[in-house]
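What follows is a short report on a single structure.
The complex appears here minus one protein chain, its other protein chains still in place.
Note that the chains are named A and B in the order they appear, and that numbering of residues resets to 1 at the start of each chain.
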Amino acid sequence: MTIGWYLAVSALIFAIGAGGVLVRRNPLVVLLCLELMLNAANLALIGFARMWGNGDGQVFALIVMVVAACEVTVGLGLIVAMHRRRLPIDVDEMRELQG
Amino acid sequence: MSTVIFFIAAIGAITGAIGVIVLQDPFYSVLALVGHLISLAALFLLLRAEFVAAAQVVVYAGAVMVLYVFVVSYVGREAAPLGQNPGRGATLGAFACGIALVIELFIAVLGSGLQAIGSDGAPYVAGFGTPEAIGKLLLTRFLAPFEIASYLLLVAAVGAVTLARRRGGLDEGIEGAPPTISVADLLRPRPLGTGTMAEAGGRVEVEQ
Partner (left out) sequence: MSATTAAWLVLAAPLAGTIAIGALFNRLPGRSAGWIGTGSIAVSFVFALITLYKLQQQAPAHRELTSTLWTIAGTVGVDARATILVDPLSVLMICVVAGVSMLIHLYSISYLQGDRGYSRFFAYLNFFVFSMLLLVLAGNFLLLIVGWAFVGAASYMLISFWYRRTTATSAGMKAFVINVLGDIGLVLGTFFIFRHTHTFDLLASFHAAPHVFASGSGDVTAGCLLLLVGAFAKSAQIPLHTWLPDAMEGPTPVSALIHAATMVTAGVYLIARMHPLFQLAPAAGDVGAIIGALTLLIAGTIGLAATDLKRVIAYSTMSQIGYMIMGVSIGAYTAGLFHLMTHAFFKALLFMAAGSLISAMGGSQSLDRMSGWRRALPFTFAAFVIGGLALTGVPPFSGFFSKDSILLFAAGRGGWHWALYVAGYLGAFLTGLYTFRMIFRAFLGDPCPEALELIDHGHLFHPPAPTNPANGEIEDTDVGFPGPDHVIAERALPMRVAMSVLALLATVGGIVAIPNTTRWLDHFLAPTFADSTLLSHPSNGLLYFGLALGTVVSLVSIATAYFVWVARPALAPAIAARARPLTTLFENKWYFDELIDAVVVRPGAWFGRFAQNTFERVIVNGVLIGGTTGLVRAGSALVRGTQSGMLRLYAGMMLVGIAGVGLYFLLQS
């Protein structure tokens, strides 16, 4: 398959992830959708790396994976802290940044 | 042959993605994502990125998703009655957003003037995508990002522990008065076990 197909798949997954962020109310699932988007980006990077025959894209993808891991860690820590304090696990309830 | 594998992997990835956003139970969503990640690893292999594929399976699907599973189990699936239905308007809006995004990305990617998109990519050089190649890149050209990434991991780990530990908090003192710390408080010797996992687990006595 030509590289274009991979890029198309990446775009599709990115859009699905974006839709999921907007639709789901459980912060865990929102983080999962974020992972989707990051993975789609990874796929695109690897595809371009193959296109140019350059290893840079793959290194970039690795670093993205590292960042994703860190972000998941912190995010899940937040959710645990929320659960500890008996706060509702609902992004719509966390509205202190309003006004 | 590669075409078949491509389609299987692609469909698996997309199905997993849809499953993540559609399934009600967060646990099932996690499982769907694991499936999606493994399909993605297959796609990586098709693109000659062996090391990245391996890293994807081991690190992402292995470590990160396991972490997710732990947290989902801890938090539980009942929690508050989450109306997973955000309302017709929001769903349709998100749908429209997604479709717009897809169309735009398609046009951006496929309508661009890059001829290479239509090709299979650059001619294959042996050793492309192998651990040696990646390692060489990481330690020469991308040394700085590599080091910074490790720092990032450290910070994230510390942060996660800080966020999630059980805290005693400051005592109230007089009713309604804002809690104050004085320098004496800061210089007072800490009880044994401060900052350890024992404290996080709530088994260290905090004095007045």
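Just so we're on the same page, a residue touches a chain if its C-beta (ideal position, glycine included) is under 8 Å from a C-beta of that chain, and two chains touch if they have at least 3 such contacts.
Values in this document were obtained by computation on a predicted structure and should not be read as measured data.
Peer 1: Could you tell me which displayed chains border the chain that was left out of the figure?
Peer 2: Listed by label, the shown chains it touches are A, B.
Peer 1: Kindly state which of the options A:A8, A:V21, A:V59 or A:I79 is in contact with the chain not pictured.
Peer 2: A:V21
Peer 1: Tell me which residue among B:E104, B:E132 or B:E147 touches the hidden chain in the full complex.
Peer 2: Spelled out, the listed residue whose C-beta touches the missing chain is B:E104.
Peer 1: Please give every residue of subunit B in contact with the chain that is not shown.
Peer 2: 86, 90, 93-94, 97, 100-101, 104, 107-108
Peer 1: Using the document's contact rule, name the residues of subunit A that touch the chain not shown here.
Peer 2: Residues of subunit A in touch with the missing chain: 18, 21-23, 25, 30, 91-92, 94-99.
Here is the rule we go by: only the chains that are shown with their structure count from here on.
Peer 1: Could you grab the centroid distance between subunit A and subunit B? Build each centroid from C-alpha atoms only and quote it in angstrom.
Peer 2: That pair's centroid distance is 6 Å.
Peer 1: So in the complex, which bits of subunit B are touching subunit A?
Peer 2: Counting only subunit B, the residues touching subunit A are 2-3, 6, 10, 13-14, 17-18, 20-21, 26, 29-30, 33, 36-37, 40, 43-44, 46-49, 51-52, 55-56, 59-60, 63-64, 67-68, 71-72, 74-75, 79-80, 82-84, 86, 90-91, 93-95, 97-99, 101-102, 105-106, 109-110, 116-125, 128-129, 133-134, 137-138, 141-142, 145-146, 149, 152-153, 155-157, 159-164, 166.
Peer 1: Flag every residue of subunit A that touches subunit B in the complex, lowest number first.
Peer 2: For subunit A paired with subunit B, touching residues are 1-9, 11-20, 22-26, 28-29, 31-33, 35-36, 39, 42-43, 46-47, 49-53, 55-56, 58-59, 61-63, 65-74, 76-81, 83-84, 88-90.
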